[in-house]
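With one protein chain held back, the other chains of the complex are shown just where they sit.
Now for chain A:
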Amino acid sequence: MEDHNAISSGDHVVFKTDDKTKVFQVIANRTIFIEKSKLRGADLMGQKYGTQFELQHGKLVVVVPHNSSATASNTLAASGKDNRSLVASGDNQKLTQDDILKMKEEGISGQDIVGKLVEQSETFKTKTEFSQQKYIKKKKKKHMVVFRLLRPNSGLLLDTFNHSPGKICNLRADSLSQLLSYSNVMSGSRVAVVESCQGLVLGSVMEKMAGDGRVLHLYPGNDMNRHMVNSFNFLESQSKILLEFPLNKLASLENGTFLDADQPETDHTDPTTQQKQHNSSQPTQAAVAGGDDDSGGNNKDMEGDDGAEDKDKEEAGAMKDGSARKGNKRHADQSKNGRADQDAKRQERQERVKEAATILMEKSLDSLIIATRHDPVSLLQRLLPCVGPSRPVVVFCQHKEPLVECYSVVKESGRGVQMKLAESWYRHYQVLPSRTHALMSMSGTGGYLLSFTHITS
């Protein structure tokens, strides 16, 4: 009945262009902005994951695989030998900005505009063949919106932060991958995670467990942002392994008053409200982090999506029921169910906190992962006793100094062996015939990683 490879309402979908990766939640009546173009959610429903599309006047056109590579290299009539006769001048291109805008309004496709630009370029024919290819690639990027729709996974979701690594403590693919290796996370593990990477580390850990085991999200009392977990499209059976425990209750847990208390009071009512609050502060963060306007804008969109998710899920649900979505009726429904819903959610949350507390008290965690902008030394000192013997601990930090401290603390306590403090170096290459070289820019840091195995005497 249902096609498992088709996009359905409420799915988080990755949009991958040549150099950018974004994730959006697809909802029928919601508009998505991709590369400054609008796209209706309804148009995406039922499309197959893995398909490549070109956006032409708000419409999705499937890109036929071999077509694109053929047009890229061939059809070049003449080319020059070198650039000795090239003179930089604004007149080299006969088409003006207005001409291009006019063509776009007339509905001429991006492919044709690129063709016109080549035709109207005085210097194109004198460029070398390689240079011509580069020119076409650049123009295509500017005038064509081509992207592939993909199912999210930790690798792709990490890529969505490529232009703003500051939001996830400079966690890079090499660091995240090693963090996941050294922590020995596997199906059935019981893992505690402290993170300030918007839920990306939590989600990546959960992905490795596929519904078997427990993930304890230990969060500082006022910072529970983990909205990226939603973007993994986890099934109910996979997301139910996620528990949480507020670290400001750790002292009472340690002295035995926490589990005795009947109702652990909750500091903030609901994780989703927390998310929304956090999201409202996102734009400023994005501005601080810098990056090009374009990606910043899209990111805002992206996060807005996630914050509003619960509401939309309801909408989606309402649509499936075939009932009216808009107007008073929905409001009435919400207020009627709202109270009961909230109570149920609260109850569930308390159950999760309680289970997490019980697991922590057993002091036999299978691994501990710390990747946060808070002080890792104190976190490690307090949480290490909760880890079982012969189990790995991994601490990621964007600075080296706190990890040097962590190393010394563990070494002196004699509770760690196989200690390793390292950073990694990560470099990409362009591989083309006669044009193979390392990319001109590379990431300068992906943070630092301390890993060791916990032992007891």
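In this section, contacts are C-beta pairs under 8 Å (C-beta built on N, C-alpha and C of every residue); 3 or more make two chains touch, one makes a residue touch a chain; residues count from 1.
The rule is short, and it goes like this: contacts and distances are computed from a predicted model.
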item	value
Name per UniProt, for the chain absent here [options: "tRNA (adenine(58)-N(1))-methyltransferase catalytic subunit TRMT61A", "Eukaryotic translation initiation factor 3 subunit B", "Protein BRICK 1" or "Protein CSN12 homolog"]	"tRNA (adenine(58)-N(1))-methyltransferase catalytic subunit TRMT61A"
Sole residue of A:9, A:160 or A:453 that reaches the chain not shown, by the stated touch rule	A:453
Contact residue for the chain not shown (choose from A:31, A:181 or A:347)	A:181
Residue among A:109, A:153, A:233 or A:381 that touches the chain left out of view	A:153
For chain A, the residues touching the chain missing from this view	5, 16, 49-52, 65-66, 69, 148, 150-151, 153-155, 173-174, 176-178, 180-182, 184, 186-189, 207-210, 212, 364, 366, 388-392, 400, 403-405, 407-408, 411-412, 414, 417-418, 420-431, 433, 436, 448, 453-457
